[in-house]
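I am attaching a structure below and will ask some questions about it afterwards.
Our next item is chain A:
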Amino acid sequence: MIVIEQILNGVEFGITLFLISAGLTLIFGVMGVINLSHGSLYMIGAYAAALIIAHTGSTWLALLGGLAVSAASGVVIEMVVVRRLYDRDPLDQVLATFALILMINQGAVMLFGRQPLFVSMPAVLLGSVSLLPGLSYPIYRLGVIVLGLVVAAALFLLINHTRIGMLVRAGATHRQMVRALGVRVGRLYTVIFGFGAMLAGLAGAIAGPITAVQVGMGEQILILAFVVVVIGGVGSVRGAFFGALAAGLVDTMTRAFLPMVFRQLMNGSDADALASGVSSISIYLLMALTLLVRPRRLLTGTP
Partner candidate 1 sequence: MTPALELRGLSKRFGGLTATDHVSLSVPAGTLHALIGPNGAGKTTLINQVAGDLRHDAGAIMLGGIEIGALPAWERVRCGLARTFQIAQLLPHFSVLDNVALAIEVRQGHCFRFFADARKNRKARDQAMSHLEAVGLSTRASSAVSDLGQGECKQLDLAVALATRPSLLLLDEPMAGLSALESRKMTELLATLKGRLTMVLVEHDMDAVFALADRISVLVYGRVIATGTSEAIKADEAVRVAYLGEDDGRC
Partner candidate 2 sequence: MTWGALEAGPLQPAMRRLGRLSLRAAAAAMTVGLLLALPALAKVFHVVFVLGLATQVLIYAIAAMSLNLVLGYGGMVTFGQAAFFGLGGYTVGILHQQLSEAGAFLGLVPGSDSLVVCLAAAMLVSGCAAAIIGSLSLRASGVSFIMITLAFAQMLFFLFVSLKTYGGDDGLMMRHRDVAPFFDTGDDANYYGVCLGLAAGWFVLTARIVRSRFGFVLAGLRQNERRLMAVGIAPMRYRLVALIIAGMGTGLAGALMANDLRFVSPDMMHWTKSGDLMMMVIVGGTATLIGPLLGAAAMVLLEASLAAQTENWQLYLGLILLAIVMLTRGGLAAALDRLFGGRR
């Protein structure tokens, strides 16, 4: 039973990772921009939702608000900074987006202080439900999983069955060609960036009740999101989905069960420390494994 519970937790973590990596892989794959500030958009979504729910108590408003604020932030960032980086050296992109992280983080500190914000779980989603005899699982987390799957399905439909999705797929594989065909690349890019930001903000908004909302939450998950992007393949949303699920499961399961395994081999505190260390790097090991087994020569984004 614990196993199933942990599997569900892993899926839930994976869903969060997916929402962030989906935007990241699109931005990197289609526009060729390394965007380190993507994690900050996750944080913006979390803070916006936390604020709105604190002031209005409405879950729906908080969710929509988180989406709207992060999408808007994304559009602003794209128009002011990222737009000028498309043809620049990847290192310049790294520096510029890193600078953005500093600014956004400090802005958050100035507005909210350094103490983590605790968001109370929306009343309608409180409590657990009994899935199987002996297994009860929090409704909220189930809701997150369901929401994530719905969003994933919608994304697949969008990318594979609409015109804009076709442009995205084309852009991910042949950026120059898409430009040459006269597509209004500027607007397309802004839309994609804003959309990716919205997804990240959604992840942040729904993460609020589960994890603490604080400055620096973006960077922690950004690294993992990049790893997921590499596991799934740059530019592939489907890859991001399966990669994120794999990563979420690997991370959660190792954290849950490794201490038990190691305690058989060595004494208590050493076992715990080692288990904690190994489970922290489990996602990186997964990535290294993926790269060694299926070596891919990925370009750094320049045509």
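We take it that contacts are C-beta pairs under 8 Å (C-beta built on N, C-alpha and C of every residue); 3 or more make two chains touch, one makes a residue touch a chain; residues count from 1.
A word on the picks: all candidates are chains of the complex that A comes from, given by their letters.
Remember, it's a predicted structure, so these values are computed and weren't measured experimentally.
Checking the candidates 1 or 2 against chain A in this complex, the single touching one is 2. Of all residues in chain A, those touching candidate 2 in their complex are 28, 81, 84, 90-92, 94-96, 98-103, 105-107, 109-110, 219, 223, 226-227, 230, 234, 269, 273-274, 276-277, 280-281, 284-285, 287-288, 291-292, 295-301.
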